[in-house]
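A single protein chain has been omitted; all remaining protein chains appear in their positions.
Lettered A, B and C in written order, each chain numbered from 1.
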Amino acid sequence: MTKVLAAVIPEPHAPVEVRELDEPELETDSALLRVELSEVCGTDVYLQQGRLEGVPYPLIPGHVSVGRLEKIRGRMLDVEGHPFREGERVTFLDVHRTCHACWHCLVARASTRCPHRKVYGITYGQRDGLSGGWAEKIYLKPGTRCIRLDAVEPETFMAGGCALPTALHAVERSGVRLGDIVLVLGSGPVGLSSVILARMSGALRTLCIGAPAPRLEAARDAGADATLDIEHHDEGRRLAWVLEHTAGRGADVTIEATGAPEAVVQAMRYTRDAGRVLIVGQYTDHGEVSFNPHLDLNRKHLDVRGCWGSDFSHFYRAAQIISDPARARPWSQLNLERFPLAHANEALAAVSTGRVIKALIDPQS
Amino acid sequence: MTKVLAAVIPEPHAPVEVRELDEPELETDSALLRVELSEVCGTDVYLQQGRLEGVPYPLIPGHVSVGRLEKIRGRMLDVEGHPFREGERVTFLDVHRTCHACWHCLVARASTRCPHRKVYGITYGQRDGLSGGWAEKIYLKPGTRCIRLDAVEPETFMAGGCALPTALHAVERSGVRLGDIVLVLGSGPVGLSSVILARMSGALRTLCIGAPAPRLEAARDAGADATLDIEHHDEGRRLAWVLEHTAGRGADVTIEATGAPEAVVQAMRYTRDAGRVLIVGQYTDHGEVSFNPHLDLNRKHLDVRGCWGSDFSHFYRAAQIISDPARARPWSQLNLERFPLAHANEALAAVSTGRVIKALIDPQS
Amino acid sequence: MTKVLAAVIPEPHAPVEVRELDEPELETDSALLRVELSEVCGTDVYLQQGRLEGVPYPLIPGHVSVGRLEKIRGRMLDVEGHPFREGERVTFLDVHRTCHACWHCLVARASTRCPHRKVYGITYGQRDGLSGGWAEKIYLKPGTRCIRLDAVEPETFMAGGCALPTALHAVERSGVRLGDIVLVLGSGPVGLSSVILARMSGALRTLCIGAPAPRLEAARDAGADATLDIEHHDEGRRLAWVLEHTAGRGADVTIEATGAPEAVVQAMRYTRDAGRVLIVGQYTDHGEVSFNPHLDLNRKHLDVRGCWGSDFSHFYRAAQIISDPARARPWSQLNLERFPLAHANEALAAVSTGRVIKALIDPQS
Partner (left out) sequence: MTKVLAAVIPEPHAPVEVRELDEPELETDSALLRVELSEVCGTDVYLQQGRLEGVPYPLIPGHVSVGRLEKIRGRMLDVEGHPFREGERVTFLDVHRTCHACWHCLVARASTRCPHRKVYGITYGQRDGLSGGWAEKIYLKPGTRCIRLDAVEPETFMAGGCALPTALHAVERSGVRLGDIVLVLGSGPVGLSSVILARMSGALRTLCIGAPAPRLEAARDAGADATLDIEHHDEGRRLAWVLEHTAGRGADVTIEATGAPEAVVQAMRYTRDAGRVLIVGQYTDHGEVSFNPHLDLNRKHLDVRGCWGSDFSHFYRAAQIISDPARARPWSQLNLERFPLAHANEALAAVSTGRVIKALIDPQS
């Protein structure tokens, strides 16, 4: 039986180890993907720290990946109804098994809250097969939604990675209008993609508050008109800076992409009356925060919108955008670093400390 | 010079006293309204307690009133362009001087946040003339927007009072859809009007959590399908009750109309994933509250919308609704109590303790 | 082998005939429904006239039906995830096989335009099995979405029939606001349900232009504030009537539910500037009509919205609404007539001539 190398988090807090696993038999309408690149994102750091619920360790991380279809059994179709062929380069939506049959899917049309969803590399574990991208191959179960990538380099695609569709969902849901001033809190991958996409959606000016300095430089390279380093400016100074850049009113739209509970409240305070606040940075439980509902929300007539997950529409449009050379430029400038499977722990450390903007796993190297 | 009696709050914490004031000279395109009924709302209690900022005491309270046009100088037009005539019964939008010239009015189209707005009975004080409804007459300054009331009894109109347009704004902004389950927190005037209007907007079921018992009875009479007394059920029990009534999911829409900061966070918890939360009860600063942005907002993919003030559109449509007998019925059943000017302090006490649903000032009695 | 009687349209223009068909073997996760009532709607008249494309004659008509689950093989779940049991009374969404995998479903989120959809009684024919409601039994293929009906009489449910979810989609998409004046063109089943649902959505006044007189009487009973008989008033008089009832401005929202191309243009003319026009009556090709894009559309700043089909959300909420006794009242008053299978041709004639508001097939009688 063919063997496949995969990097595995055995259990929370344990270091990643490379394991030799069996290549599975293919079910009808499934495929095997030979991985070219997979992503190391902040969620993977949390997975190693055991901060997410419902994770079936041992786990092969890597939810967004690019590779070539090595074997297809039966057929897999794209959304146009055309079959994929062996050898084609694709990516796939990490979310699997959105049921399209439950109340959330069918009545509320809130498929990102479908309770049947499973996510490759997060809620599918090693026992579910080759279900994460930190491996030589991924088993694409029936119903997995692939997208052909023939016009973009794998590394450019991965520069967007999972952050791009997440940010696309956030920016779209934030309702950016032509001429808006958009403030992004956070300069990690989601924050940087939000800066790029806010500008692409018609924002006249984009501001970014984050850290450390190299990421803010990346934000400016990506189109941010002004940035502020959170490490060197206290809350009062930050608010003053936002007001200076917004004619004293606050941003039309603020996108929170930080992970820090305090940032949610600051986002409200940095936003103008009757503006919109989009919360997309709170993917993990970092505890509570206090706010004043009168001053921060009701009197300001704010719209505060939580934004969870993404669906195929976000992923598809993200792939289209990054496949367009003129559109892809800001992502292609981001600083990435590649790691072989055996160095996955260093990759996690590089992301965890913010040393790199994004780490990639290259399982064939 | 003709004299006019008015009930005045001399300064914060001082009891209301009846004063004899001069009837003013009319400017061009202004009018004098002989008051039939004016309202005592929760805001008036706060005004007497000095809890609002920017109030120019001494103050004649009473922001929503009904009366007859006693004198018109020049002309006052309705929105159809027809002039009002002396003797007609009207009400008027308490908000005056929305400027239609500032950034908030013209660019953001957020006129309820126009900084030039003045409100009769709240931010116009005695020094601004006869500017509140707790008086025999009100001076309607040029630009005041009146609405003819020829198909509704003054008392029925006042049963809606300022709560009706406020709730209309809230319910409209909450985006109630046909078939929704709407939960209203609070059973004061805004809560009761929200129950009625949510049902009128297509809610299949409306739930109300509030107190005391007579107000919950009023809520049921007004169309609430189920009510819960907050005084006899702790937070855990309340959440369980909401889940029992919503197939375990939470309400599609929750409207917070309580005044208590905690209710804002409870509203998020009582609402289903991807639902909407409307905050309209935080008109006064009652301090901070703590919440968990991951669990309460981001992961739930909620829309949380602050809702401030109302504009002429809300007031006009509110007047149309309550002028329609079939529509007005739930309001006409509400328990009101009338007080002469001299008993304004009792009226405040009756509202403050929740003894009556709404107190009215009848300045001619 | 058990035999099942079904009324069949053999081919376009041929009369309906009763045939004896074989009861099918059940596939896994399918069921057999013993039909209590099925519907005769205007579409069935068109099906008999051969006016729809893509219909696989011979055809068992009847797309909306009520019955009891006689046999279930495997399991069928409701949207809450609970299994249906044999003996339960249910209805089912006539649309089957929405694919949730194509560009329209996943990227455009326009599942009513999914090209893979099949409709029981319309695009499923006799060769697809017992696939229409004009039969003693219907074969519910795997994936058919049922809804339990335990709180509503079959006849009341059928009074809404397919028109209710269609109208719900239309009214929802038309964006009725609290206080709007809504004009409905057409007094057939979709028109009548639109009147009811527009009122239920907060319309202050609903107007209806249609024919013949008994249907207009039904419209008034259902809540229309004023009606006009199209047969006795020419176009000029109709426009004048609309303006009389709308302060000279036209309706805030007009819902076209007639089938006549001219009505689409009249709908634009009857609507106020910056209002909304919803087109839901053009389910069949009745040819072209001429309009003036400057006068009728651009200068009026209109929103004209076509509305096709419905999805499970509309059907589910429709079932919830009509299962609520207070909500169901206007439908329960509609004049229905029941026909046995053998009289299906008379049923078609009764609908075609407008003699009844709705005809029902009772296949067990």
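FYI, a contact is a pair of C-beta atoms (placed from the backbone, for glycine too) under 8 Å apart; a residue touches a chain by one contact, two chains touch by 3 or more.
Given the structure is predicted, the values throughout are model-derived calculations rather than measurements.
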Per the whole complex, from A:Leu26, A:Cys99, A:Ala151 or A:Leu204 the residue touching the absent chain is A:Leu204
Given the contact definition stated above, which residue among B:Leu52, B:Cys102, B:Ala151 or B:Ala349 touches the chain not shown here?
B:Cys102
Which residue among A:Ala101, A:Val171 or A:Ala222 touches the omitted chain?
A:Val171
Which chain B residues touch the hidden chain?
77, 79-81, 98, 100-103, 106-109, 145, 311-313, 316-317
Would you write out the residues of chain C that touch the absent chain, in ascending order?
103-104, 108, 110, 112-113, 247, 249, 252, 261, 264, 272-275, 279-295, 297-309
So which bits of chain A touch the chain we can't see?
80, 168, 171-172, 177-179, 197, 200-202, 204, 247, 316-318, 320-321, 324, 327
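We adopt the following convention: only the chains that are shown with their structure count from here on.
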Taking the mean of the C-alpha atoms as each chain's centre, how many Å separate chain A from chain C?
42
Out of chain C, which residues touch more than one other chain, so two or more?
80, 316-317
